[in-house]
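Below is one structure. I have some questions about it.
Complex shown without one protein chain; remaining protein chains in place.
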Amino acid sequence: MSLPEPIAAIMVEPLVRAALLEDLGRAGDITSAATIPASILLDGVIAARESGVVAGTDAAALAFRLLDPGISVAVEKPDGSRVSPGDIVIRLKGPARAVLSAERVALNLLCHLSGVATATAALVEAARPFPVRIICTRKTTPGLRLLEKHAVRAGGGSNHRFGLDDAVLIKDNHVALAGGIRNAIARSRHAAGPLVKIEVEVDTLAQLAEALETGVDAVLLDNMTPEQMREAVRMVNGRALVEASGRIRLENVNAVAATGVDLISAGWITHSAPALDLGLDVTSSGQF
Amino acid sequence: MSLPEPIAAIMVEPLVRAALLEDLGRAGDITSAATIPASILLDGVIAARESGVVAGTDAAALAFRLLDPGISVAVEKPDGSRVSPGDIVIRLKGPARAVLSAERVALNLLCHLSGVATATAALVEAARPFPVRIICTRKTTPGLRLLEKHAVRAGGGSNHRFGLDDAVLIKDNHVALAGGIRNAIARSRHAAGPLVKIEVEVDTLAQLAEALETGVDAVLLDNMTPEQMREAVRMVNGRALVEASGRIRLENVNAVAATGVDLISAGWITHSAPALDLGLDVTSSGQF
Amino acid sequence: MSLPEPIAAIMVEPLVRAALLEDLGRAGDITSAATIPASILLDGVIAARESGVVAGTDAAALAFRLLDPGISVAVEKPDGSRVSPGDIVIRLKGPARAVLSAERVALNLLCHLSGVATATAALVEAARPFPVRIICTRKTTPGLRLLEKHAVRAGGGSNHRFGLDDAVLIKDNHVALAGGIRNAIARSRHAAGPLVKIEVEVDTLAQLAEALETGVDAVLLDNMTPEQMREAVRMVNGRALVEASGRIRLENVNAVAATGVDLISAGWITHSAPALDLGLDVTSSGQF
Amino acid sequence: MSLPEPIAAIMVEPLVRAALLEDLGRAGDITSAATIPASILLDGVIAARESGVVAGTDAAALAFRLLDPGISVAVEKPDGSRVSPGDIVIRLKGPARAVLSAERVALNLLCHLSGVATATAALVEAARPFPVRIICTRKTTPGLRLLEKHAVRAGGGSNHRFGLDDAVLIKDNHVALAGGIRNAIARSRHAAGPLVKIEVEVDTLAQLAEALETGVDAVLLDNMTPEQMREAVRMVNGRALVEASGRIRLENVNAVAATGVDLISAGWITHSAPALDLGLDVTSSGQF
Amino acid sequence: MSLPEPIAAIMVEPLVRAALLEDLGRAGDITSAATIPASILLDGVIAARESGVVAGTDAAALAFRLLDPGISVAVEKPDGSRVSPGDIVIRLKGPARAVLSAERVALNLLCHLSGVATATAALVEAARPFPVRIICTRKTTPGLRLLEKHAVRAGGGSNHRFGLDDAVLIKDNHVALAGGIRNAIARSRHAAGPLVKIEVEVDTLAQLAEALETGVDAVLLDNMTPEQMREAVRMVNGRALVEASGRIRLENVNAVAATGVDLISAGWITHSAPALDLGLDVTSSGQF
Partner (left out) sequence: MSLPEPIAAIMVEPLVRAALLEDLGRAGDITSAATIPASILLDGVIAARESGVVAGTDAAALAFRLLDPGISVAVEKPDGSRVSPGDIVIRLKGPARAVLSAERVALNLLCHLSGVATATAALVEAARPFPVRIICTRKTTPGLRLLEKHAVRAGGGSNHRFGLDDAVLIKDNHVALAGGIRNAIARSRHAAGPLVKIEVEVDTLAQLAEALETGVDAVLLDNMTPEQMREAVRMVNGRALVEASGRIRLENVNAVAATGVDLISAGWITHSAPALDLGLDVTSSGQF
């Protein structure tokens, strides 16, 4: 698996800065300031405490650098790397106070995003050997969409829409309020720019047939059985991307993948993935 | 259980506004704008699809109101309420486009925070009947600390520090770099304001004894066995708050509670709680 | 022509607010405060002083309302309307000072965006009767992309990419650095999400042939002659969208449209459209 | 012509940063990330494609540096320089991806501001040899006032008010609502600080006579004929600055200048100046 | 004395909002939330506890309204009013919790700004009956310049520059680095816009003579004796505004005013004015 591209620092910095300020509050890290002499330097590592796939190393590194540009940070396991307990992900060297002041924010980012990557990777793994792409949804944590979408790619998945504006996705409520699938798609084609793809949710094979007549770019099969999906794939026959959605778990993803769908989307890889356990260990310290 | 206090809108608004803009992107909800006539109104409900404890209703309501002040939102189950599948949490009435444009952000907030509240409530329940407080940590999602801390209270838990600045918490690394517990506490007492409590992490009963001599406000027992905790509680004898920490799960929380500790902290209720499933249903619609 | 959808106020407000503060500076409108008694109300209209197509009425209205919610604003000619000299676009009623303090910002927005819409409409008109879409580019005024894209739609045009992230557009430099068109498209398909369209710029028919083999979604014909365009359209034969680009003006757009291309893009409709002349007239005034 | 002073980076940075984020959106430059290997460096130039006067080089340079401090940028033609087709304005060297990701924003700033400078310079040139200053107005693009005012200076013009707060400018509506010129000026003198100049718009020579009696600092002759202007200059006789305003174009500016007015203001040099055509050329590239 | 104009809410709101958030922190007003039932309403007044001149009532009122739009606020003594102990300045009615949560921020603004107004008024009073204007400087509290400048006007003073950009003020260091007064003024006249006044600091009468030859708009006499000032006023003879500056206190302001200078500036009225004592009294309370 090739590693996902890093995100430009200018895009991540506001979020990491805000996270640091959220933790520092109005008075800063009063514990480190009180207990640790300013002249102490430390060497430390952030290591995995369980197995998984890493994501968020750039954001974590930025947390340390923003708090103190004097902290040097070396990423040993870039985003997308598989790690086992004890694997060193990041090496740190710098003023002890600053390292400890940034620790929690860096780990909060790293553990959460690695959790998303790890969940995605598990789903990707479970779907093998079928040529399907595992994709995420807009069910992300408010404020973290950029980073969670990136973590999904780090886990081997692909990204569905980043927001309400980069593709048309016509859901059941839109269909109902537009007066049918045909109407909804026609209006979307008229309104959307020429580089915007249009996808429509279908709940039945009859709706699928109607959608296909419009030349839609993708269809979302909502909560269909594997048998229905297989039939849908047959009906589509390459004329549109076919996405399976609805209660996809590790247990059933392979069966869904076997139906021949192109895309499988899962909300839980962003909204319910448990954090991956990583921690900071101080390996040595001393005076300047 | 009394309900937690709501959060002042002025504090929550920046976060909800940012979440809406993150989702709207540069072009807004192109699907709803294309498919739904501007004149359509709808009635809808947000209902639980599984059992749990609700949190984040104010934030979710604000998402709808910020997008369009013309949406009326009525919270039926305020934060802290227990819900079962089918229970209506929020009732909505307003322009169909605006309701659907805000839907995802509102649900992302509500499902995530209800997940935190539900996890907390489960831990609180499992610790009964012991007079212990379940508390959260700083292992929160960057940007959401205010709301997650509130969700913990909605689940019946209490809040530990909101950040690095509102209490001194001397951890193992601070102790090591300060040259011992006694030193670390003395420096903290000198530096901290008189209304700031001081807690120290102890890994052994010997460290606990040293800490108690300093008159510290609270001690954190890190990864001790229930037997050690029980002995620690005996040693402390009411002179300080006693917090148990480290790998507390639903399975072992009652045993820990039974040791007599005052506080049990758990990071996973904020960083790894799965989202609670809630969804929006359109109940009726029509022209203005 | 159906009117373009309005933009959600939450998206436009930060920009209009910033524009007001830019004009108010640190001391505010010292002229109106000094010369006009606080108790004076006025009625006024914003009227066209030349012919064109209006855009930006929502933004202009917001400028008045943000400065003083007591100003009532009625839009008589919504975005997309054709106007002639003397046509009333907006009617205003409210405190005289506030109206005059917001006047310049409202007009700066309205005149600029109406200029964009008017230029677009002229190009759309000139391309008739061919079934081609006039589209804009990313050559927009920094900070105003959302509004200028909207103004293009108000003028009857369509929108190309809103930014670097909502479609892949492989230009000559990308092709060169990727080692050829085939390579560039293959890498893009691998990296991009399934709902992202891929377009590639081609300078020759040989490049076009190479691009078509990859199944790309759209091709951009850069600075080709009408004859080359016609041949390109023949070669593509409906397998991809065909965009003509490069020095498209009112004089040559019809000839380009006649070649059968699907899309014609023009940077100047956003970066060089002259402002449309509209002005505020006070129609009556008096004491509260 | 001496070159205008550069603007402090701290003032320009927020605007350039926002422009980059507007273009990068939520997912960044997906084309460059997909197609160009991270290890490729390039050398490039930004060159003029038509003749004009350059402005905005500092802002353009900042766009590259903010996106990647590893890009080195050398300005060859500082703001205020005259350029001909082919002249190199900026030289660039750095990571290929980052250069291409920042290209559009840098050019959008540079081309727009150079357009303003070029339009101003044309007006300045046309007004020769009369000792008149060409000045801009508040008819600027929302958000860009600072940069457009600077571009006017780069083109050899001077700046009128930067906003509503740095001088009093009493227009016809203020006069009407204040109950006459004398009243309006008296109130302004009372309210304004001692370092604030006061200018009043006059539509007739009778109004001018009234204004002069008050000792006003400047008078704005609105839409007068050259003959009226000449008479006005004679009446003023050095007691106040005389500004000519209203439909000043390249065609008539010399005639207006010849009347002896001190200042000629023109809104179109900021609101309707076409962009100056400049482009980026990659001159070489290779591996790190 | 006529009252100063209010400041547009759009200009004051960001500052008041930030002040509220600074005080609310991450958890809000935990005391009021804990101790006061949500259903309690109160009536209260903000009253003077010492004599002085009031300023900041609009900002204080906004603090209450921003925290809870349900609080009704009536300003009894608008900015510029003289108050004696016991005088009611603002009447409040609304939810008890919200009123108490906003109390401190409202009072911090009101007491500080009234302190500035009171100090200014004392200086204005002491300078009577001479026709001199008391003006402030740029020695203001970071972030509060707008409000402090307004408070100076509320106290009967006038405003000098609002910042580095709205007038040229050539100080001793500028003179030295420019190579003399004549040079400095000539360069300023060339660079500054035509509506910008130019003032120069002079330390001796010889410098004053040099400055007057240049036709400067204003001269600042720095730390001169009353005799020197009197001579300076005689030399200037109405050709420029004359400002006296340097260690002006209540004790010596009348002697300075008697010299015939036009302006007397004092930094301490903004940077060292003690707060005016005002307090909130709850007058009644009850259930909704």
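Order as written gives the chain letters A, B, C, D and E; numbering starts at 1 within each chain.
Methods note: a contact is a pair of C-beta atoms (placed from the backbone, for glycine too) under 8 Å apart; a residue touches a chain by one contact, two chains touch by 3 or more.
No experiment lies behind these values; they were computed from the predicted model shown.
S.K.: From the touch rule at the top of the page, work out which displayed chains the omitted chain touches.
M.R.: Missing chain, whole complex, touching shown chains: A, B, C, D, E.
S.K.: Using the touch definition from the top, which of B:Ile135, B:Ala151, B:Val236 or B:Val256 touches the missing chain?
M.R.: From the options B:Ile135, B:Ala151, B:Val236 or B:Val256, the contact with the absent chain belongs to B:Ile135.
S.K.: Pick out which of E:Pro4, E:Gly28 or E:Pro194 touches the chain that's been left out of the picture.
M.R.: Only one listed residue reaches the unshown chain, and that is E:Gly28.
S.K.: Decide which residue listed in A:Gly25, A:Gly52, A:Gly115 or A:Gly155 touches the omitted chain of the complex.
M.R.: Per the contact definition at the top, the residue touching the missing chain is A:Gly25.
S.K.: Going by the touch rule given at the top, which residues of chain E touch the chain that is not shown?
M.R.: Output for chain E: 15-16, 18-19, 22-37, 40, 42, 96, 100-101, 104-105, 107-109, 111-112, 115, 138-145, 162-166, 168-171, 173-178, 183-184, 187-188, 190-192, 196, 268, 271-272, 274-275, 282, 285.
S.K.: Residues of chain C in contact with the chain that isn't shown?
M.R.: Here the touching residues of chain C are 22, 25-26.
S.K.: What chain B residues would touch the chain not displayed?
M.R.: Residues of chain B in touch with the missing chain: 2, 5, 133, 135, 158-162, 165-167, 190-191, 193-197, 199, 217-218, 241, 243, 262-263.
Here is the rule we use: only the chains that are shown with their structure count from here on.
S.K.: Which chains make contact with chain C and with chain D at once?
M.R.: Common contact partners of chain C and chain D, which must touch each of the two, are A, B, E.
S.K.: Would you identify the chain whose Cα-based centre sits farthest away from the centre of chain A?
M.R.: Comparing chain centres, E lies farthest from chain A.
S.K.: Centroid of chain A to centroid of chain B, CA atoms only: how many Å?
M.R.: From the centre of chain A to the centre of chain B is 22 Å.
S.K.: What whole-Å value do you get for the distance between chain B and chain E if each is reduced to the mean of its CA atoms?
M.R.: Inter-chain centre distance comes to 44 Å.
S.K.: Cα centroid separation between chain A and chain C, in whole Å?
M.R.: Computed value for the inter-centroid distance: 33 Å.
S.K.: Considering chain D alone, which of its residues make contact with at least two other chains?
M.R.: Touching at least two other chains: 22, 24-29, 33-34, 101, 162, 165-166, 190-191, 196.
S.K.: Viewed as a graph of touching chains, is the assembly arranged as a line, ring, star, complete set, or other?
M.R.: complete
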